[in-house]
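Got a structure for you, questions after.
What you see is the complex with one protein chain gone and the rest in place.
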Amino acid sequence: MINIQKIRADFPILNQKINGKELIYFDNAATSQTPQIVIDKISNYYLGYNSNIHRGVHFLSQKATEAYENARKTIQLHFNASRPYEIIFTSGATHSINIIALGYTKILKKGDEIIISEMEHHSNIVPWQMLCERTGAILKIAPINEDGVLVLDKFKSMCSKKTKLVVITHVSNALGTVNPIESILSISHSFNAKVIIDGAQAAPHFKIDFQALDIDYYVASSHKLYGPTGVGMLYGKERLLNELSLYHGGGEMIHQVTFKKTTYAELPHKFEPGTPNIAGVIGFGEAINYTNSIGLNNINSYEKELMEYATKELDKIKDLKIYGKAKDKTAIISFNIGKLHPYDLGAILDKFGIAVRTGHHCAQPIIDYYKIPGTIRVSFSFYNTKEEIDIMVDSLIRATKMLQ
Amino acid sequence: MINIQKIRADFPILNQKINGKELIYFDNAATSQTPQIVIDKISNYYLGYNSNIHRGVHFLSQKATEAYENARKTIQLHFNASRPYEIIFTSGATHSINIIALGYTKILKKGDEIIISEMEHHSNIVPWQMLCERTGAILKIAPINEDGVLVLDKFKSMCSKKTKLVVITHVSNALGTVNPIESILSISHSFNAKVIIDGAQAAPHFKIDFQALDIDYYVASSHKLYGPTGVGMLYGKERLLNELSLYHGGGEMIHQVTFKKTTYAELPHKFEPGTPNIAGVIGFGEAINYTNSIGLNNINSYEKELMEYATKELDKIKDLKIYGKAKDKTAIISFNIGKLHPYDLGAILDKFGIAVRTGHHCAQPIIDYYKIPGTIRVSFSFYNTKEEIDIMVDSLIRATKMLQ
Amino acid sequence: MKTISEIQQEIIEEFNIFSDWTQRYEYIIELGKSLTLINKKYKIDNYLISGCQSKVWLNAELVGNKIIYTADSDAIITKGIIAILLRVFSNQHPSNIIDANTDFIDVLGLKEHLSPTRANGLSSMIKQIKMYAIAFRTKLA
Partner (left out) sequence: MKTISEIQQEIIEEFNIFSDWTQRYEYIIELGKSLTLINKKYKIDNYLISGCQSKVWLNAELVGNKIIYTADSDAIITKGIIAILLRVFSNQHPSNIIDANTDFIDVLGLKEHLSPTRANGLSSMIKQIKMYAIAFRTKLA
């Protein structure tokens, strides 16, 4: 059960006025808010034991290293990865995806195929386009239908022994669609293809078990997971990670350096060259602890309630059209009202103290699919309330009147 | 002038006991400490305006974007770059170097030469080894002499029209040597070679003027510059940055994405794919402001005083040998005592509450040059004192006695 | 013929009668609706200034020694602000356009719309207006 009063008190940022109105933060899919306990964890790092990690003999360095590696273990356990070193810390989901895409440069051959869904975020499109350019591999687009749902049959028929990689978002950031990753994994694996799952919009909202689902690669961002900015994770099965080639060199990631020959360190270090975002990683671990203290199941059912309520209330607005009608959706509603431009509505909502996102949400192909200039995207978190939804609906109606 | 009492009060972390002794932090070259004002700036971001930047129409997003872009301007002005967008935010110096090295993959040809000094940090070696592997370019090592000084004549004689890149650290992290970058720049430029300067150990200690020195590329890390972890900068001349090819794709960095064709955004965005370390960048900007409020000239002359004092006092210890005898040195002293292993001395100093670094300092080639297992490295910052140096010298003498 | 700063002053005074942002926005939306349409032949990609939130089309022509700007947008608030900008900049001499600033937009309480990071195309539009002015001044000289 969610104790909303208590939870909102954990997020001091929510308690402020924008333009004279109480802030209503519905831009959680872009960046989630950070609880006090995570902010304190970061401050306490700088106040108490800020120090470079690994290899340091002194007390502060040992303490920082321990905290950093504990965060890795926290995240390993949270996602049930089999080894801590299968969790690589990166600067964000985008960075994680790029590490994988670069890593396949020498593995893919001309004519190999990468299947990617039509509903991907730019961060999960461009790296694969670049990989195709480097290798001569072919990017194939698995289409969606009008409801914003992946057409699984078509996807299946596109798979062949040429398919080396399948790239899919767990949850669409533009529509909220939850993709059937179990089916996608089993189809792909039956063709010996590896699956890269973009969990940026999934990890904040429900529990994921890497081993149970037999996941190959999974990426996420801390700043969407109630943690600090500048941190992300890349999960990969040990064997797969060890096959990737390396394109970033530096301290930490080497075993031995001479000008003649450099040998690399083991996982996870070889993918973490240079001084990492130590405070960020420690904060990320604390954010996961915080999430678990609330319970992802509680979060999920509360957010579902918000979603259903909001969908019902929004549907009452004349000419409002929701994009993305999947049965399985999470915490995101994308819509337009008549021919009104999303920018206009967003700008007016802002004046009402309501933060939503407008535009193409870095998922231009899907916006192009619907032949619209963009949408208004409302995205929820477990600190949002039905009252906030009521105020938004009311404000939308007023905004619509102003604009017509 | 440095008001040491006031300055130390700015760094709460210094006021603690380790193993019953006052902490003496002499590991500044690994990571510098963070003043309260920077910690507060980061907390205030999460407490007040945490939000994804660029493209957001709402108030928080605008405020975060403004703060982020102001940090860029702060850093531009601090280093006198000609345009804000010549400052690219990265996750650290290592990342910055890798962006450049990856960017030259298509520019360099087989047989082209990269000259690199013998005193580089692994982060400034491995990316160039990888680049050579990708392109067939040849890595040439500019040697140092017994004093840890680059042999400028030799360097000059190695330059030719084959030389495309010259890679040099501004200050050696293992020895403290300040390299004559003016001469290196003018020699290199006369051969039409571009110069990549690793400023990780220089930027914290003295003023650098990118335009006055005609610098091509310069990199640094926030966490060594009194700022947060997980942030760095890459400076490049506009024209040069625009020549680099891109290997990381994502949101932010694109102008338009379709599955047929993706066009990239302009500088600086095309090098900043994905959500950046927003809090970190804002904190980095504040750290630069803080540094400027003290004044880099004040910092530099105070640190020089510490260095000279420490050198004099250390020299009194029997069998103590300092590595790195350059005339121009900054804030770093590397040494060994007789045949004692640096690990042993470091472990005992730690017990005395003194944090130093021991080992190869991620600069194995230079340690190999001296044919030693490593050194003890003491590195100063403007919050250190002569009293701390006295305690360290005393503790070293006691440690030596224990070990003999 | 009024100068740019006279027009800016005039607009500020007009806005002074509004007591809150709703009225200001309603007025801007009205302006947006009544903006003189740009000639269809300029509503193509060549004349497009693309912000990623809203699109702006801009054309400029030299008539005598003055520049006539016409523009359009797909978002109505953007269009309203375009109307204000054209009222200020259009039908002025290139030199005056180059020298003018847009601080009056802050006074109107519309500053955020001109932020380069808002990506509605307006800040690029102002840059483009100035570029045209520079180009035409060269032509006139």
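By written order: A, B and C. Residues from 1 in each chain.
In this text, contacts are C-beta pairs under 8 Å (C-beta built on N, C-alpha and C of every residue); 3 or more make two chains touch, one makes a residue touch a chain.
Only a predicted model underlies this, so the values are computations on that prediction, with no experimental measurement involved.
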| item | value |
| --- | --- |
| Omitted chain - touching chains that are shown | A, B |
| Among A:H54, A:K156, A:H189 or A:K207, the residue in touch with the chain that has been omitted | A:H54 |
| Touching the absent chain when the full complex is considered, from A:Q16, A:Q62, A:T105 or A:N292 | A:Q62 |
| Per the touch definition above, residue among B:T65, B:S188, B:T358 or B:T385 touching the missing chain | B:T358 |
| Sole residue of B:P35, B:G92 or B:G374 that reaches the chain not shown, by the stated touch rule | B:G374 |
| Sites on subunit A contacted by the missing partner chain, in the whole complex | 53-55, 57, 59, 62, 65-66, 69, 255 |
| Residues in subunit B touching the chain absent from view | 19, 340-344, 346-348, 351, 358-360, 373-374, 402-403 |
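Keep in mind that, in the parts below, only the chains that are shown with their structure count from here on.
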| item | value |
| --- | --- |
| Chain whose mean Cα position lies farthest from subunit B | C |
| Between the pairs B-C and A-C, the one where more C-beta pairs touch | A-C |
| Subunit A and subunit B, separation of their C-alpha mean positions in angstrom | 31 |
| Whole-Å gap between the CA centroids of subunit B and subunit C | 45 |
| Between subunit C and subunit A, distance of the C-alpha-averaged centres to the nearest whole Å | 38 |
| Touching two or more other chains - residues of subunit C | 52-53, 119-120 |
| For subunit B, residues contacting two or more additional chains | 55, 57, 59 |
